[in-house]
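Notes for the one structure printed next.
All protein chains but one are shown at their positions in the complex.
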Amino acid sequence: MIIVMQASAKEHEVEHVVTSLKNAGLGVHLSEGEFRTIIGAIGDEKLVRALGLEALPFVEKVLPITQPFKLVSREFQAEDSIFQIGNCTIGGNQVILMAGPCAVESEEQLLAAAEGVKAAGAQILRGGAFKPRTSPYSFQGLEEEGLKLLARVREKTGLPIVTEVMDQYTVELVAEYADIIQVGTRNMQNFYMLRELGKLQKPILLKRGLSATIEEWLMAAEYIMAGGNHQVILCERGIRTFETYTRNTLDLSAVPVVKHLTHLPVIVDPSHGTGNWRFVPAMSRAAVAAGADGVMVEVHPQPEKALCDGAQSLTIEKFTALSKELAELAAVLGKYI
Amino acid sequence: MIIVMQASAKEHEVEHVVTSLKNAGLGVHLSEGEFRTIIGAIGDEKLVRALGLEALPFVEKVLPITQPFKLVSREFQAEDSIFQIGNCTIGGNQVILMAGPCAVESEEQLLAAAEGVKAAGAQILRGGAFKPRTSPYSFQGLEEEGLKLLARVREKTGLPIVTEVMDQYTVELVAEYADIIQVGTRNMQNFYMLRELGKLQKPILLKRGLSATIEEWLMAAEYIMAGGNHQVILCERGIRTFETYTRNTLDLSAVPVVKHLTHLPVIVDPSHGTGNWRFVPAMSRAAVAAGADGVMVEVHPQPEKALCDGAQSLTIEKFTALSKELAELAAVLGKYI
Amino acid sequence: MIIVMQASAKEHEVEHVVTSLKNAGLGVHLSEGEFRTIIGAIGDEKLVRALGLEALPFVEKVLPITQPFKLVSREFQAEDSIFQIGNCTIGGNQVILMAGPCAVESEEQLLAAAEGVKAAGAQILRGGAFKPRTSPYSFQGLEEEGLKLLARVREKTGLPIVTEVMDQYTVELVAEYADIIQVGTRNMQNFYMLRELGKLQKPILLKRGLSATIEEWLMAAEYIMAGGNHQVILCERGIRTFETYTRNTLDLSAVPVVKHLTHLPVIVDPSHGTGNWRFVPAMSRAAVAAGADGVMVEVHPQPEKALCDGAQSLTIEKFTALSKELAELAAVLGKYI
Partner (left out) sequence: MIIVMQASAKEHEVEHVVTSLKNAGLGVHLSEGEFRTIIGAIGDEKLVRALGLEALPFVEKVLPITQPFKLVSREFQAEDSIFQIGNCTIGGNQVILMAGPCAVESEEQLLAAAEGVKAAGAQILRGGAFKPRTSPYSFQGLEEEGLKLLARVREKTGLPIVTEVMDQYTVELVAEYADIIQVGTRNMQNFYMLRELGKLQKPILLKRGLSATIEEWLMAAEYIMAGGNHQVILCERGIRTFETYTRNTLDLSAVPVVKHLTHLPVIVDPSHGTGNWRFVPAMSRAAVAAGADGVMVEVHPQPEKALCDGAQSLTIEKFTALSKELAELAAVLGKYI
């Protein structure tokens, strides 16, 4: 940590900071510049944070030097994490396609979607059972009944399922059914829930919050890993910006950044990222080319009948064409689907 | 709703949309322009949304005309809502000061803060019992013990308390202790929790989400009101932007906008909005001048010893000076503290 | 245009708007809802804008239905625009690599860069002669001398050159030397300069403004085209968001959006988009996969000696490896370099 003093800080105020650091067991390096004094604190940054030095009126700012996360970092583990899910692996050379409807609506709908995406090459089925919505007047999901339908369709098709959990109290319930548990964008910092997920030994798909920095996203992953569950899959799904033509701005640069900083796999959700089926194929290709370990795509047998997010769903026909393109792309990159 | 067709849409595709609207019981107004056909749907916008027309490849976009919220709107209730809390009222001519520490740490700390802010003129005590934090390695709050301390300090000082609830399962517990229940920025769209809060008859302080539009914020208020609880107090606390000098960007224009669109009271939290105690007095004054019904300010007897957010906390001395300024300001605006 | 009246608007106020529209030669469609009256204006939206109806206290808002641009739109020209530059074409099946240093520093530096990128497969040389900088204390470019060096290196290598113009008064000067004239992000809305560029018959590379919406960007292209110069190449280079790990957030979804809305070619600048050479290869691949007509990459023979933006420049070695990857990627997409 670097403590930058106010230009007007007096000698005894500098001394106050130095003593606080030393009392906390930290090394101190003092540097007196032309305008201000800079204090370098040598040792564990957590100890410095606990001192609350920013609250002192003679301290201008406190600058961290190292990343606040550990277990997720490349320093902690240099080689890529690879997780086994059913017959496929994520984080290695396989490109994973997770596909299916936004919300589970009925067995017919889900089975039609599942069979369609499986035939097209998808390895994992997605579908939401809990769908709390912005408007109190909209469809809110089939809840446990939806989880049962997912399990039934998994049995029929052999596709592992990824589905979302909404709070810490339903973690156990969802874990009973899901092969991968999804943390939605609004729950990325639901720390009570992250703590429960940390106790499982099951892959967690952690979506980036709508306005979360990459650092905050990785801290959420750290939360889960600190609890003992090291199977975290990151999922970029668009951030909020001033652009209104797309629903969100898909931040694909997060893919190489995350690959640089961490050993965790990262997938991309271009359906929520763009909010418009027209742009999903292009952004899926871009995600794979950027190095993503997979994509998560909304597919509905009849998008215009969807109870949720039809505007961003591909038909099975369009998804089939996309899957073929992605397979060719993966091959050029030394990967496969 | 206005349905804008693709420029390339064919006659039978226009017909398809028109028929769908008519079958749903909606009136239709067709307007054929030089480049494209525009269809006006007359009637309840919810019915149009349910048709999922955006998913159709020949539809360019679907534009809403009216606001999606009702109960919160000025159309529904023209006069300002005013709520009674203890001896004070919010939403009328009184300017409310909610003050206290970020987190409840101990009885000594809380009592010192409470007595200090009360003497300075604050009418309501704030303090967090549940403090889930970005880092798994930080202090997480005293939980139920914290609620009990709040109640004890209320008894001693007579100050009503506002404190945060974290999920739907603790709504009942928090409601037992709190005079105003706070919904934090990360929970603004926790719809399960909003539903529970809608069943109470107690004021809810609804913080704006970190990247929530005003419309989304008002939809969250609508959720609570749709459940039957009409006592919603809005709280602007800063949005995320590219500016890094302040922790967030306090969007004070939200105050007059919300006053224009709704009948609900709105208060401002300059402590989280700026993240720096230096800027809290200026932004508190600005909030009151913009027409806010109050401010919520973090005050700590010893900010540099705070377990949470010390950098944005005022000392009791500084808060006392601020309170005096705000009282003078309120008087000029025809209000009082 | 749709004019939404205030809920409180009186009959004679609605009449006022209707009369204004009719006097301006527009058709009118009136729709009286439960809460408010909506007025549809049929005809040229420019005529509606000129009426200034938003200023009337009884008008809530005025909603445009059609895009404000024409010449750039797919409605105006359905097939893709393809421009010839030297031996290559942009906008068709060829993927264009523009590469070279941020700033022209010396003949040695420029020639080394040009020969390196040419050998690697780049078809166009980039290099800045005018480099006004954020800090008054930094290198500001070689100006006209830089243009001359670019011309000399073009002669030696055969590579066409793209270089930036800074204001309307130097348009003629730059046009004398450049094969493609670049409009920088800070000048996207320098309308005096756009007007001068509209009088040329030379390709213009129009960078998106740092916080420009796609609509504003296309309006800037419209400005140039309205003047008579139809050779506009769009260039996405990152927008400003709250994320700080990358210098900007490269908005790759702009590529398919722009392809959907317009017939113009679009290229991507991952160097400015990310600000970090580590992420340039991944984002270049992603750009091509998203459907971009090319990429613009900063390459410097010795990045750590660069007078400008060394941190985002590739070495010639790294660019050579990237170019090979992009060629393979292009082949899969039915394109070539």
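In this document, chain identifiers A, B and C correspond to the written order of the chains, with residue numbering beginning at 1 in each.
One rule holds in what follows: a residue touches a chain if its C-beta (ideal position, glycine included) is under 8 Å from a C-beta of that chain, and two chains touch if they have at least 3 such contacts.
In this text the structure is predicted, and so the values were computed from the model without any measurement.
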{"item": "Which residue of B:V288, B:A306, B:L322 or B:I337 touches the chain not shown here", "value": "B:V288"}
{"item": "Hidden-chain contact residue, picked from the options B:Q6, B:Q140, B:T249 or B:T320", "value": "B:T249"}
{"item": "Which of A:H16, A:R36 or A:K148 contacts the chain that the document leaves out", "value": "A:R36"}
{"item": "Contact footprint on subunit A, counting only the chain that is left out", "value": "2, 4, 7, 29, 31, 33, 35-36, 38, 40, 42, 63, 65-66, 74-75, 240-242, 244"}
{"item": "Missing-partner contacts on subunit C, residue numbers", "value": "46, 49, 51-56, 68, 132-138, 140, 166-169, 186, 189-192, 194-195, 210-211, 216, 219, 222-223, 226-227, 240, 277, 303-306, 310-311, 313"}
{"item": "Positions on subunit B where the hidden chain makes contact", "value": "211, 213-215, 239, 241-246, 249-257, 259-260, 273-274, 278-279, 282-283, 285-291, 328-329, 331-333"}
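Operating definition for what follows: only the chains that are shown with their structure count from here on.
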{"item": "Central chain (by mean CA position)", "value": "A"}
{"item": "Length of the line joining the C-alpha centres of subunit A and subunit B, rounded to whole Å", "value": "26"}
{"item": "Whole-Å separation of chain centres (CA-atom averages), subunit B against subunit C", "value": "38"}
{"item": "Contacts with 2+ other chains: residues of subunit B", "value": "240"}
